[in-house]
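Of the protein chains in this complex, one is absent; all others appear in place.
The block that comes next holds chain A.
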Amino acid sequence: MSASAASAGPSRANGSDADSAKLAVLKELLYDRCREEGDMFSQDDLLRMEVIPNRDLLLLARVVQSLSDDKLFITMREASGQVLWKWRDKQEAHKYKQCTTDEQVMVYSLIDDSGGDGIWTQTLQKRLNMHDSVLKNAIKQLQAKGLIAPFKNVEHPNKKMYIKASIRPSDRATGGPWYTDQDLDEAFIEDLQRVVFDFIKRQSSYHSTHAGAAKAAAQVPKKGIIKGGLGDAAKGKKRDAAEMEAKPVAPSAKIPPVSVSASSRREPALLPLPAGYMAYPTVRDIARLLSSSGITNNTILSEGDVKKLVDVLVWDNLVEPIKVAGKVGYRVSRVAKQSVESWAGREDPSGRSGGPELYVSPLTEAPCGRCPVFDLCEEGGPVGPSNCEYFKKWLGKEIF
């Protein structure tokens, strides 16, 4: 760029009025062609557009230089050393005109180049090699003109970063929908997980009020539950257990009395669905539920985001992926032991009631599995079986 500027400079100085008018026309023409054609252009590409008469390289150089000066062209260099040009929107280019000093132009162009990720002030300083106060001044002025804005990047929360005021920070910089004010919104994630878990649980299990219900004809309880699920969710996160239970009970009322009397001893329980069941909720279903229920407020969750959420539930051993007929759905783990209550919207501090029932290891049930001084425990040592407080408590002998 600097080399071509040096060669183009004098020629422009000697140019006549007609010459400059022709130049302006050519500029316009080349710019418009570029906008139509695509993204990036090499010198050959530009020549091939046949805007420049006689393939005059010198003329092309002048035109391109002039476009670059107007910030309508961005000059780039490939790794191989080839120079490429990219066009810039006229409105954007106009913003450069607002920069009054060279420093401002330089700072603004760097911030512009960094795009949605933003740029750190230190990086600016290193690249521009400016004096600290000059840089600060330039930034201040640019900010005053409304061209750039400070923002925080979640990956580097302590760095002072700037971004063009006209664009939104990229997902990488904001951390996507999971972040609120540059902080991971754990409460939001936790609550969403519960909603998703409840949804999967309801959709992937059969709610039996008693053992006899299984004998009933092939009912269509699913539809009702889907509707109910969405309706409940739309009302907000709080759904009480009674409402939940009411839904599945309705279809089971159709059971012939004979089968009910056969065995109606069991508590309401969840049963697995037959093998090959195809309607296990997929990521798309879950995403649809979340968006239609409106619980995410102003945050928009893409399918990828929901997939992330579901993946976490899978890793937590709460749900499991199941592939039927070529599509991957999700169903609840340990379906036989899960409670029929919903997990979301509960206020109790333990967060456990109505939540997923996980397999409890015998090791951690006994004192030793949870013992904080297990490694030290030795007969004759400071802690040992003869003076173990935890065992005493476990055996219910706190009096001693």
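Quick note on the criterion: a contact is a pair of C-beta atoms (placed from the backbone, for glycine too) under 8 Å apart; a residue touches a chain by one contact, two chains touch by 3 or more; residues count from 1.
The working rule: contacts and distances are computed from a predicted model.
Visitor: The chain that is not shown, which UniProt protein name from "Dynactin subunit 6", "DNA-directed RNA polymerase III subunit RPC3", "Elongator complex protein 5" or "DNA replication complex GINS protein PSF2" does it carry?
Guide: The chain we cannot see is recorded in UniProt as "DNA-directed RNA polymerase III subunit RPC3".
Visitor: Tell me which of A:K22, A:K145, A:K160 or A:R334 is the one touching the absent chain.
Guide: With A:K22, A:K145, A:K160 or A:R334 as choices, the missing chain is touched by A:R334.
Visitor: Out of A:G38, A:P150, A:G294 or A:G369, point to the residue that touches the absent chain in the complete complex.
Guide: A:G369
Visitor: Touch as defined at the start, partner being the missing chain; which of A:V25, A:M76, A:I167 or A:L395 qualifies?
Guide: If we include the chain that is not displayed, A:L395 is the one touching it.
Visitor: Going by the contact rule already stated, which one of A:D17, A:D102, A:D132 or A:E379 would touch the omitted chain in the full complex?
Guide: A:E379
Visitor: Mind pulling the chain A residues that touch the left-out chain?
Guide: Considering the whole complex, chain A reaches the absent chain at 175, 178, 184, 186, 189, 205-208, 211-212, 214-222, 263, 271-279, 308-309, 311-312, 315-317, 320-328, 333-337, 358-370, 374, 377, 379, 384-386, 388, 391, 394-395, 397.
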